[in-house]
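Dropping a structure here in structure tokens format, bear with me for questions.
Left out: one protein chain. Kept in place: all the others.
Note that the chains are named A, B and C in the order they appear, and that numbering of residues resets to 1 at the start of each chain.
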Amino acid sequence: MQLDELLASVHADIEPFIGEGKVANYIPALAKIDPKKFGMAVVTVDGDVHMIGDATEAFSIQSISKVFTLTLALGRIGEGLWKRVGREPSGTPFNSIVQLENEHGIPRNPFINAGAIVVADTLLSGHQPKETLGEILSFIRYLTDDDSITIDAEVARSEQLTGFRNAALANYMLAFSNIHNPVEKTLGVYFHQCALSMNCVQLAKAGLFLANNGRLSRSGHGAVSAERARRINALMLTCGHYDASGDFAFRVGLPGKSGVGGGILAIAPGKAAIAVWSPGLNANGNSATGTRALESLAKRTGWSIFGAGRN
Amino acid sequence: MQLDELLASVHADIEPFIGEGKVANYIPALAKIDPKKFGMAVVTVDGDVHMIGDATEAFSIQSISKVFTLTLALGRIGEGLWKRVGREPSGTPFNSIVQLENEHGIPRNPFINAGAIVVADTLLSGHQPKETLGEILSFIRYLTDDDSITIDAEVARSEQLTGFRNAALANYMLAFSNIHNPVEKTLGVYFHQCALSMNCVQLAKAGLFLANNGRLSRSGHGAVSAERARRINALMLTCGHYDASGDFAFRVGLPGKSGVGGGILAIAPGKAAIAVWSPGLNANGNSATGTRALESLAKRTGWSIFGAGRN
Amino acid sequence: MQLDELLASVHADIEPFIGEGKVANYIPALAKIDPKKFGMAVVTVDGDVHMIGDATEAFSIQSISKVFTLTLALGRIGEGLWKRVGREPSGTPFNSIVQLENEHGIPRNPFINAGAIVVADTLLSGHQPKETLGEILSFIRYLTDDDSITIDAEVARSEQLTGFRNAALANYMLAFSNIHNPVEKTLGVYFHQCALSMNCVQLAKAGLFLANNGRLSRSGHGAVSAERARRINALMLTCGHYDASGDFAFRVGLPGKSGVGGGILAIAPGKAAIAVWSPGLNANGNSATGTRALESLAKRTGWSIFGAGRN
Partner (left out) sequence: MQLDELLASVHADIEPFIGEGKVANYIPALAKIDPKKFGMAVVTVDGDVHMIGDATEAFSIQSISKVFTLTLALGRIGEGLWKRVGREPSGTPFNSIVQLENEHGIPRNPFINAGAIVVADTLLSGHQPKETLGEILSFIRYLTDDDSITIDAEVARSEQLTGFRNAALANYMLAFSNIHNPVEKTLGVYFHQCALSMNCVQLAKAGLFLANNGRLSRSGHGAVSAERARRINALMLTCGHYDASGDFAFRVGLPGKSGVGGGILAIAPGKAAIAVWSPGLNANGNSATGTRALESLAKRTGWSIFGAGRN
């Protein structure tokens, strides 16, 4: 079956479920999104783009941004990053602080909030937040070859006004000397990176290097080494869906990273990068219909990394 | 490069490290093993067997047995098993009881001790331990086509005499009605399954169905469905190394299950099943040199499930 | 006001609440108790006995027995006991196992179940449970000068049949070598001590030495030193009501120990020992009306240890 037909079948599979789940409502900018939105894009390693539904409508990528800031941070400080953040599943919700107390201010992995705040802190390292955000934006634009991608200032402002739990995490890690810049600046970067606004096609393009041994397909240029791409994928698989990472691996079988905006970026190594968007969230804070769509896609394509191709 | 040469290279890679780590000493039968043992076997989906070092010397597979009992339990009661055990990484050591208290006696996954005890309990379901152990042994012998595999009675007895923490876990779950048979019987099954004695070649053969979409390669007969094989692999990846599962995924990139006897079973879907044995354990209770050997093998073969084949 | 009148006033205060709370139902022998029972006895340091309601009807003293076994254990092994059990409030429910994992099998205090099981284990120390129970019974009979007090065999049997969580605690501590006898024997002592059957008058008499600097009032003979009596009172105050100890201190202001049978023993140092019984329990597992009655008594007498006598 061709990918376009296949996407249509996936769409049919999930149609009865569109609208399920609960739209994130902690900031007004997210709460007002239409829960019936659904989009999906698949970009193959050959660079072919396939899409369905609202795949060209921008949404707030939120925590999916953590994949890109991690990539940048590894590029800047290399494996030394792992002195400041672990790489184990946390077994706790995305914003838990309990683990930090027991483990001396070292977050379990770069995809829970505390870990991503440390990653943002390494990127900042003495610069102004504006410069660091410029760098993040440039990287995303380079990956996608699309200069229209921006940060939604209203969302960023809202995050900042309500991000007390993140402020608690940052201050807590500062008390363990695991934040090196002023808390406000580090959080400034973090809140803005979460407010990146992208559509499914852009997001799938941005993630393609992870499916392609670290290379951008359009040119063959490397974004990262093949080994680093594999390792980032491994982290997405074990930690990308917080305390539902095991379930996502079990059901979908692809490395993935979700955001409370309802987006998920998934990677089929050697095949494609996939982005899906549906705002309703399940109990663990991951897109409910988005997960279903990926489950259907993985089943129909045999792309699960845990199988031997088509059955 | 051919696999035999490749195994020789892996052997050369890890040679300087043989003997590192600490041999499990909680029971005499394990403590007396020579720490310098090292064996590795690779069985490809075509059925070819490659080996190096002490690959035909039997060792106690311990927690690796959990993969086979899980497979049997899913065969017997199907997905209903997930009402009694979760499928998320625990973020805690293999024998932690904390999580059970917070989550009403439901273990996080079938690979931590508490979860495996529940799995053993489902297999027992009213039978005598002897019958259940017979069934487990038959399954392993069927998978390997090797009737010489047995349970080491001395090891089993030692486990029973020192397994107080496991007795605590079982009684605790019983208090939440998540153990259905008399605790002694359920633990009897559990302690004996851990005492299964196998060598690397036998272990790799036994795991091959997981690399082969659920089919036994020798005949093409199916042990489980392709979907179930994928799901078991997913669980091995996210939960197979306790609170070092993330690190194993990061470094090796293959679904794997370790045992305190120093064995690890790893699966390269579509390619091969791999068994390695080296008794010295790292701080997380996983074979230190065994992990190194798998890391070297994955790098040299490009078998990581997170990459797109050879770089 | 005389104590008899005062008890009548207390009775009037709590009358509207008789029957509130939930009778413990985990064993049939406790579940069948009439929830409207209420008795109270005050024995002054002069030996005068005052009582009201069902004060001569026997009930299962349950965890109140921990006061007497602690006293015996301190008599036998002295302050060395504190190497095996702490003396801090636990901040967790009576049967929590979480704290044990974090603190290497050393229970926080002798009044949570785990701590009382260790205390029972020290009393057993190589003897048969029957002998140890004989010793406990002799001690209670000596304190009360009443040989009619017995252990309810039916209650003890029921406890044993349902005490899986206690079995988990004991096995868990055994894994840390903090249980020195066979688990069954230690639990045998523990389950039987909890099944001690006493009425309010007997219970108040048994506790009187704690109000009287360690001396039995009837003869002036010392049960324990004045310092030990003070210390046991301190432990009752900080730990005697599990995770509601702070609230009991706040409202009543007397050292006290509760049991799930609905009894509470409270000590007014230099004045009296008080026993109250009302089977309905509040959310923390302490007698609801019993606590009210003690609050009323403390207010009317000015016996709170936190005040300077009558206002």
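To be clear about the criterion, a contact is a pair of C-beta atoms (placed from the backbone, for glycine too) under 8 Å apart; a residue touches a chain by one contact, two chains touch by 3 or more.
It should be emphasised that the depicted structure is a prediction, and the values quoted were computed from it without experimental measurement.
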{"item": "Shown chains touched by the chain that is not drawn here", "value": "A, C"}
{"item": "Residue in contact with the excluded chain [from C:53, C:129 or C:253]", "value": "C:253"}
{"item": "Of A:12, A:31 or A:98, the residue in touch with the unshown chain", "value": "A:98"}
{"item": "Touching the absent chain when the full complex is considered, from A:85, A:120 or A:174", "value": "A:174"}
{"item": "For chain A, the residues touching the chain missing from this view", "value": "96-98, 100-102, 164-165, 167-172, 174-175, 183"}
{"item": "Contact set of chain C toward the excluded chain (per top definition)", "value": "45, 86-92, 99, 108-109, 211-213, 226-227, 229-231, 233-235, 237-239, 243-247, 249-250, 253, 255, 269-271, 299, 304-309, 311"}
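Note that only the chains that are shown with their structure count from here on.
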{"item": "Distance-maximising chain from chain A - centres being C-alpha averages", "value": "C"}
{"item": "Angle (degrees, nearest 5) of the CA superposition of chain B onto chain C", "value": "180"}
{"item": "Centre-to-centre distance between chain B and chain A (centres being mean Cα positions), rounded to whole Å", "value": "31"}
{"item": "Distance from the mean Cα position of chain C to that of chain B, given in whole angstrom", "value": "48"}
{"item": "Length of the line joining the C-alpha centres of chain A and chain C, rounded to whole Å", "value": "55"}
{"item": "Multi-partner residues of chain A (each touching 2 or more other chains)", "value": "none"}
